[in-house]
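Below is a slice of the complex: some chains, not all, each in place.
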Amino acid sequence: MWRAEIKVLLKPSILDPQGQAAEKTLAAMGYAEVDQVRVGKYLEVTFSAPDRAAAEAKVQELCTRLLVNTVIEDYTFTLVEVAS
Amino acid sequence: MRPEEWRKLGLRDDEYDRIKEALGREPNRLELGMFSVMWSEHCSYKNSKAVLKTFPTTGPRVLQGPGENAGVVEIGDGLAVCFKIESHNHPSAVEPYQGAATGVGGIIRDIFTMGARPIALLNSLRFGPLTDERVRYLFEQIVAGIAGYGNRIGIPTVGGEIYFDRCYQGNPLVNAMCVGLLEIDKLRLGKATGIGNPVILAGARTGRDGMGGAAFASVELSEETEAPDIQVGDPFTEKLLLEACLELINNGDVEGIQDLGAAGLTCAVSEMASRGGTGMDVELSKVPCREEGMTPYEIMLAESQERMLLVVTPEKEAKVHAVFKRWGLTSTTIGRVTEGGMLKIRMHGEIVAEIPAHSLAEEAPVYYPESKEPAYLKTTADLPLATIEEPEDYNTVLLELLASPNIASKQWAWQQFDYMARTSTLVGPGSDAAVIRIRGTNKALALTADCNSRYAYLDPFAGGKIAVAEAARNIVCSGGEPLAITDGLNFGSPEKPEIYWQFRQAVAGISEACRVLGTPVTGGNVSFYNESNGEGIYPTPVIGMVGLLADATKYCTSSFKAAGDLIVLLGDSADELGGSEYLALIHGRVQGKPPALDLAKEKALHHVVRTAIQQGLVRSAHDLSEGGLAVAVAECTFENQLGAVVEVEKGVLRTDSLLFGESQSRVVLSLAPDKLSALQALAEEENVPLHVIGRTGGDRLQIFIDGNQYVDQTVAQLRTVWQEGIPCQLP
Amino acid sequence: MKFGVIVFPGSSGDLDAYHLVKDILGAPVEYIWHEERSVQGFDCLLLPGGSSYGNYLRGGALARYSPVVSAVVDFAHQGGLVLGIANGFQVLTEAGLLPGTLYTNTDTRFRCHFTTLRVENTETPFTRNLDRKQLLSIPIAHDEGNYYVDAATLQKLEANGQIVFRYADQNGQTTEEANPNGSVSNIAGVCNETRNVLGMMPHPERAGEAVLGSTDGLTIFKSIIKYWEGRQ
């Protein structure tokens, strides 16, 4: 079994409303040292695959087909082998 | 068993003795746990039951009064309206978004359990001052949680109220109300009948969440309070559950049905069996769990959301499972209805608990806690008006009042609610009561939730009474006939005699008003222990009221509609500043007696306003509440940005009383000048004082007293201040 | 002509769309269950507003894989009329029937209120009863209605006349204040290149009766019927 840990963020060119809201709130709370906040999604998918290469391909497929909105989002992931 | 074991669960020593008596032996741990949640204040109302019995609960329209999941009131055409309010205060204090969301989810289940389709949601919220960072967080998250659940499930949130006061700082109040519609012959009750009938658990899987929530609701909040695992709302699953259950009920496939709320499966099985005079034999290994290795104790006490318990006939069993499956839901037969009133709970066949259902559901001890008039009333009661300096600049005072979050527009919140879903909202948030049409009929419902807790603090009896009257006044100003109420009684610890006194007084006040106004109590909710670190909240008896419009086209809203209309004030004003927003905001005093309320006069006023609306005499109606006459008239100018010139005589009154006093039983109307004589005749008949106080028109609000100008502001300026009152305090 | 209203699990706007077509327009309409694999017999499909699958993950993402959506895609490719409202719009972008995507409103909050739409293109089956630059009063109710396309696609949309509605003020100006959610170029509704598929965030089905505050939404449905009758 594999666990994919997937980090998803809006592409840099795309305005991040939630990040901006968090920035504003932190500023209001007095955190002048905070420069930027970006808010995205974190996904963990546990699944079976014969080997690492197959697992990687599978994660990419799941991300592009469903989990990530590739029009506006970028993603990166790491794969961890886990006991089934 | 050692005393620590039951005390830890919140049971008293004498309660433990009663349990032993009911069982004829010592309970095991699971049985003790089941008793502890069912006999908690939250589930058993042991401290409040005796007092609640004094409510008037019957009336020609009442089909179901208190005791079921929700009240049901007949509205003609073979239809009935089903409604209830419920608190989710403690969960919202700990996790505001989910606490509020699951509060909404819970009250929706109470409504469709009865076979009613939920058509509207309301809420009543209380927070500390917005100047506090944590309060702002609670406010934003609670509003978002209500929106997140209601909007997603597709039920419009059409009304409510929001107040801010220091007393709610550590213990916000979140009361959610749901209103549903049903055909009378489809009414279903939470009863387990038919020996041998299968018992089906449907909906979400059971997790370890919300363990002991009922007990948690029954203690005071403090830094150390250990919260149960938080429940996360799942409006998607609930929507499926709602559709599946209504389909089954409408097809007559269900004998009895009950949602799982506080005390989870324990509550559902014991109440259903007890109401049906039956028992149940339940196999816990059949319960679909979210986590492995859940113990019988956890399965019986978990408060996982979005679950229902159904009793069906054996012939319908397969069909019922098929319907749930089609809606993408899990359902499992977990037991049978049995004869003899015994609950037998098994795990893999072995009996792990055996308790008479009735003793769990109905035999909790009933307490008559000590009650004592609080000492503070001696000091607050006296308000020598001479010590209150009258303001010099009434323009500033009016602006300050309009900007006060208690009076300012609540649009920041309600704009986040999808109040238009179901395309039946004729009047949404922003007027007095919401008006929802009933498709397929000419009728509409008027809905509101109200309470002025400052009044209730200064005089709980008057506060309870006024809450009912104000709710009814809001219904009437929208064109509705008040039908019945549900009450959300939020108080501090009933173990304190002063607080119990407040509770009893408030109930008495509500009862009196309900009797006179003909609006029986059909259900409600008691939330005690609303204290944090020893400080109690103001007694907050929220009244949720439902009214009926026989003709949906004859509704009314609060805003002025046409220039050149006459403005009329019904009712008399007195030197009553006690408990007013003006006194608190401008003079920093929470003092005096709440304004006097004569229920007979109130009723006469209702008659006049309702008849005037029905006969098409008036173009707007707005009741006077916080901020008095000046604020009410200002509010009428906002929506259509239509100004007014008001000219009043002072008589013997103080100027501030006249403009900002909160005397009861008053309504501002606007009407075409040619309708005045008809209105006068109506008012005269009912002995309701009528004063023509001005005309609509222009883009300013000007108020003259005895010919001198006291207020002169553009509507735009007043409106901006009123609209920005809440948003300007948020980052 | 016969309308079909798709019923996704969790969505609630199906009821309102059905009500408008049946009770206000008096046109034939049926619900279509999300597990259907065929949409045969229908002339115009309505993908309703609401929260299919609770809007979990992101609006429209999960509904897009309902069996019925494949049939909707085929239907659209054959020139069938498809109108996606709010959540239905999201399903259409997820399914690739419409360009761009919809995400979190710039103020991050859910917003429910009337908006003013300016009609940008009357050469579509959905807007032929309308005048160019006509202003419509139609409400929104969403928290993920922020329409995004990249600059190149935006140019293409402009050139092809695929932008059907823009948020505007009372004077027809597409100002920033009139834009309730941050949508690129104030876009409130777009169609595909062949103009038989329209997606819009505002709810025309909620603006079909005077008592609800506006009948402007009705004109869109009337356009559809007129177009259909003209084609027969």
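The first chain written gets the first letter, and so on, giving A, B and C; residue counts start at 1 in each chain.
To be clear about the criterion, a residue touches a chain if its C-beta (ideal position, glycine included) is under 8 Å from a C-beta of that chain, and two chains touch if they have at least 3 such contacts.
From a predicted model like this one, the values you see are computed outputs, not experimental measurements.
Participant: Counting the whole structure file, what are the per-label copy numbers?
Facilitator: Counting every chain in the file, the stoichiometry comes out as A x2, B x1, C x1.
Quick note on the criterion: only the chains that are shown with their structure count from here on.
Participant: Per the definition at the top, count C-beta pairs in contact and tell me whether B-C or A-C has more.
Facilitator: B-C
Participant: Roughly how many whole angstrom separate the Cα centroids of subunit A and subunit B?
Facilitator: 41
Participant: Rounded to a whole Å, what is the gap between the Cα centroids of subunit A and subunit C?
Facilitator: Subunit A and subunit C have C-alpha centres separated by 29 Å.
Participant: If you look at subunit B, which of its residues touch at least two other chains?
Facilitator: none
Participant: Could you list the positions in subunit A whose residues touch two or more of the other chains?
Facilitator: none
Participant: Which of the residues in subunit C end up touching subunit A in this complex?
Facilitator: So the residues of subunit C in touch with subunit A come to 57-58, 61-62, 65, 93, 100-101, 103-108, 146, 148, 182.
Participant: Tell me, which parts of subunit B touch subunit A in their complex?
Facilitator: Where subunit B meets subunit A, its residues are 133, 731.
Participant: Note which residues of subunit C are touching subunit B in the complex, please.
Facilitator: Counting only subunit C, the residues touching subunit B are 9-13, 15-16, 19-20, 50-51, 53-56, 109-113, 139, 141, 143, 203, 205-206, 208-209, 211-212.
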